[in-house]
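Sharing a structure here in C-alpha cells format.
Note that this complex is displayed minus one protein chain, with the remaining chains in position.
Right, chain A next:
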Amino acid sequence: MMPAWPSVPNQGTQPSPPAFTYHPGPAYTPVQVRQSFAAPYPTPPPSYSVSQVAYGHSQIPAPVPQPTYPPAAAPASEEPAKKKIDWPESVRFYVQRSFLPENLDQSVSRQDMEAKLKEIISHANETGIMHTINWDTMALPQQIIKHERTQALISQVQALTTDPTRGTAAATVPVNPSRKRKSGNMSEDMDNALPPWKISAESRGLLQDRITQPSPDKRQTMDEPLSKKDSKFQKQLEKRQKRFDGGYKSAYRSPSPPPSDGPVVGTCTTLEKRYLRLTAPPVASVVRPEHILKQTLQLLKKKWKQEQNYSYICDQFKSMRQDLTVQRIKNEFTVEVYEIHARIALEKGDLGEYNQCQTQLKALYQLGLKGSPVEFKAYRILYFIHTANRTALNDVLADLTTAEKKERPIKHALDVRSALALGNYHRFFQLYLDTPNMGGYLMDMFVDRERLAAFCNICKAYKPDVRLRFVTEELGFEGDQHAAQFIVDNVGQGVLEERNSDIMFLTAQADKSQLFEPLRAAAFRRIDIKGQI
C-alpha cells in the first residue's frame, strides 16, 4: 500500500462542499510547547500502530460503489422511517444534502457516513435539540468525520512530540542485531545533529498539518485520469503498479524536449509529490522551493522510520531530486537528499537508484560541498567491485588522494579490492566481518560469489578433506550450520561426512567432480545491474 497516494475512485465529480463550517485543514494548528529535549521524532512502538490507523484513513480505498446508485433521497427517508419518529423537514433536507453526489467525499465510506448521520440525528433527538438546530448550516456527516480524523491525528502527533516517556523511547528502539548500520539510524543521527530550536514549533505544526491533509486538491488532480475507472480496475492497476515499483527506470527514454532558458523557481507548497518524468519544461506551481523541500525531507525521514514503505519513499525522493535539479539547487541540502536516498536504496538493495545517487554525489562532492564523501567513496569502490567494472575501478583509484586512501572506510574498501584481486579469501572474509558504515549491504551482494570462488580454491588445494569448521571460519559463515547449508544448497550433501563428532568437508571429492567450478563461472558471469549505464 502506498499510504499517501490513495488512488481512491472518485465519483466523477469533485466534492465541493458548499457551506463549510469545518475546514478539513485548519489554517493553523495549536501545537503544544516542547517539553523535553529528546530526539524529535522517535517512534514508541505502541503509538506506532495508532498512528498507522490515523494515517490509514487515506489509504483505505472506498468500497466498491453500488452500480445502481439509489436516488439521493431514498436512504434518507428510509432510515428515519424505521424509528417511527416524526422528522422535521429540515432534517430530511439535511440527510438529502449529505447524499448529494457533489457532496460525497471519496475518502469517507458510505457506511461510515450512514453511521455518523444516524449518530448526529439520534443525538439531536435525545438531547432535544432536533428542532433548534439549524440543519441548513449543519456540517455534513462526511465533513465531520474528516474533521474528527484530522483532530485525532493531530492529537496523536502532539502526544508523540510531547510524550515525556519519549526521551527514553529513542533508546529503546529495538537494537538492530545486524552489524550493519541502517539508513534509519543514519537519519536519526542527522535529526540529533539538528539543534532543537531549529525545529520550530511552527514548522512542526505546518508539517503535521500536511500529514493530516495530504492536500486533497493536489491529489485529486493527480488521480483524475484514474478516477474515472471503476475501483476493481483501479485495484488491478494499483497491483500492477506495485509490481513495477522500483522499476521506474524504463529502458526507453523518450527524447527530451528542447531545453528551457533557465532554472525555474518553485512556488508549490505541498510537501509530497509523486514522481513523474518531465516531458515539458517544469512549471513553477508544481515545483517545490528549497524551504518546502527541507520540510519534505523531514517528513520523509519520519515516514521512512515509521512505515518502511520503500516504493513510496523512493518515489518521493525521486520527485525531490527532480525538483532540486530543475531549480539547479546544488548545495549541502542537495547532498543530504542524495545521501539519504542512497543509503535507503542501499539498505533495500535497489542498486539502480543507488547508482544514480552515487553518480550525483560524486559530482556534488567535486563541487566542494560538504557531506560524507569518505563514506560514499568507499561505497563507490565496493560497488564497482560488485559490478566487476575494472575501468571504473581504475578511474576511482586515479581520483583518490593519498589522504583519502588512509581514511578507514576507503582503506577498507581498497583492502577488499586488493584481497579479491590476489585471491586472498582469508583476508577478504576478515574484512567482510568488519565493514564500516553500510558497506555490508554492498558486500552482501557479492560475498556468495566470492565464497564460490574460494571453494574452488580450497577444493583444489586441500586434500583429502578439511573440517567444516575451517570452512566456516575462513569464509565468514555465521556458523557451521550456515556453512553446511551453503554447501548443500549449492552442490548437495555428497561432500559432507560426519567423522568422530566432526563434520568433514571432502575437498578431494568435490575437486574431482569439479562441483564448484561451473557455479563460480556462472556467478561471475551475471552481474547485471538495473539502472546501470
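Operating definition for what follows: contacts are C-beta pairs under 8 Å (C-beta built on N, C-alpha and C of every residue); 3 or more make two chains touch, one makes a residue touch a chain; residues count from 1.
Throughout what follows, contacts and distances are computed from a predicted model.
Note on the omitted subunit: UniProt lists it as "Protein CSN12 homolog", one of the names in "DNA polymerase delta subunit 3", "CMP/dCMP-type deaminase domain-containing protein", "Protein CSN12 homolog" or "Trafficking protein particle complex subunit BET3". One of A:Leu397, A:Leu433 or A:Ala521 touches the chain omitted from the figure, and that residue is A:Leu397.
The residue touching the chain not shown here, chosen from A:Tyr94, A:Tyr425, A:Tyr441 or A:Phe477, is A:Tyr425. Taking the complete complex into account, residues 256-257, 259-263, 275, 277-282, 318, 321-322, 325-326, 328, 330, 356, 359-360, 362-363, 366, 390-391, 393-395, 397-398, 418, 421-427, 456-458, 460-463, 466-467, 470, 473-474 of chain A touch the chain not shown.
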